[in-house]
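All protein chains of the complex are present and in place, except for one that has been dropped.
Naming follows writing order (A and B), and every chain is counted from residue 1.
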Amino acid sequence: MQFHQFFSPSVQHTLDVVGIFVFAISGALLAVRKNFDVFGIAVLAEVTALGGGLIRDVIIGAVPPAAFTDLGYFVTPLLAALLVFFLHPHVERIQVGVNVFDAAGLGLFCVTGTTKAYDYGLGLTASACLGLATAVGGGVLRDVLANETPSLLRWDRDLYAVPAIVGATMVVLCIRYDALTPLTSGFAVITAFVLRLLAMRFHWRAPRAWNRRSTVREE
Amino acid sequence: MQFHQFFSPSVQHTLDVVGIFVFAISGALLAVRKNFDVFGIAVLAEVTALGGGLIRDVIIGAVPPAAFTDLGYFVTPLLAALLVFFLHPHVERIQVGVNVFDAAGLGLFCVTGTTKAYDYGLGLTASACLGLATAVGGGVLRDVLANETPSLLRWDRDLYAVPAIVGATMVVLCIRYDALTPLTSGFAVITAFVLRLLAMRFHWRAPRAWNRRSTVREE
Partner (left out) sequence: MQFHQFFSPSVQHTLDVVGIFVFAISGALLAVRKNFDVFGIAVLAEVTALGGGLIRDVIIGAVPPAAFTDLGYFVTPLLAALLVFFLHPHVERIQVGVNVFDAAGLGLFCVTGTTKAYDYGLGLTASACLGLATAVGGGVLRDVLANETPSLLRWDRDLYAVPAIVGATMVVLCIRYDALTPLTSGFAVITAFVLRLLAMRFHWRAPRAWNRRSTVREE
């Protein structure tokens, strides 16, 4: 039995497509802000949505990656790009909604990424790492392509990695104690999702280095 | 029969080396403009020339990638780097010539990238995507390493992705309707090549998002 097909295939696929869609929206919106043209918007939407899973699949040897074998995974970001292209002031106005969906994508991908890596024979710690990479990798590629410092790494952004780390850790603990069920998987998704929502609501941030003396300009 | 060996091997290899050479020139010239040293010039030439095919090969599971199994593919960018190192004002003066060759490389790689991906069992849409990635991936890596916004994504650059998309699409349509021959392949190469030349000649550009309100500084 493969854990990453834990939910029924159709439920899993629907959840994946929703996560891909909201990640694509965030990539397309950054592309609009960076003044890219319509193809730049589409490329950034694709990379943001599929990049995390692509990194995971290449590392665990699951080639060709799911991003290239499922047409729905490929078309979804294009739809998101079109939507942003025509309606972006409205999409921006509903930024709160986008953030909520993005948090849902984060929670979902950290769980499915972890279970897929474990299915491919990786250890528990490595699986959790790849779960984290699945959840945040697309956003990092998005920021690198847009020539911005990855918001994942910046201290002045609300916690993003921690919810995904918590979700991935819950999954590997469940695997370790033989308790991974659809229920516990779903609970891990929801925990990561809610933690991210709380981090945004209360502007939780992680500390910077102690005794920090700025040796480069603040940015 | 493998489509990506459609042309006779020696013709195919010669075309590949020409494409690699002109892409390497564009990487080396950017390195000179960025003030890199001779090793930086060589690295950027290699990455620009081989990066697109490398990304494709890693994704389709064709490892070790062609870039590491064919000595000619590796040495060619070094020759381009040396040429630019010693003669770059002259190379810059013939920028028009470089652009023409770069357009030829774009046309060639979008076609061979698509057919190689299809040979490795990917679907038609995925093959076309990987053809596009083969053609433009090296240039994106070049710009990321040089810490510039990828010119592929910028609205103020002449169309670059579209000719490659057209060429790759022609190839998958030919495959779909069982009409891929050296003649039709060559026609796809030439179509992409000519479209790129026209885009440069008439400064064709793609639109930006509708109702764009600049939310970051123009760049």
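The criterion applied here is as follows: a contact is a pair of C-beta atoms (placed from the backbone, for glycine too) under 8 Å apart; a residue touches a chain by one contact, two chains touch by 3 or more.
Note that this is a predicted model, so its numbers are computed, not measured.
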Omitted-chain contact residue, chosen from A:Val98, A:Ala161 or A:Leu198: A:Ala161
Contact partner of the left-out chain, one of B:Leu44, B:Ile60, B:Leu152 or B:Val166: B:Leu44
Hidden-chain contact residue, picked from the options A:Ile60, A:Ile175 or A:Ala188: A:Ile60
Selected residue (touches chain absent from view) among B:Val18, B:Val100, B:Val144 or B:Leu198: B:Val144
Those residues of chain B which, in the complete complex, touch the missing chain: 31-41, 43-44, 54, 58, 61, 63-65, 68-69, 71, 74, 84-86, 88-89, 92, 144-147
Chain A, residues in touch with the chain not shown (by the definition above): 58-61, 120-123, 125-126, 129-130, 140, 144, 147-150, 152-155, 161-162, 205-216, 218-219
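Everything below uses one rule, namely that only the chains that are shown with their structure count from here on.
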Centre distance in Å when chain A and chain B are each reduced to the mean of their C-alpha atoms: 29
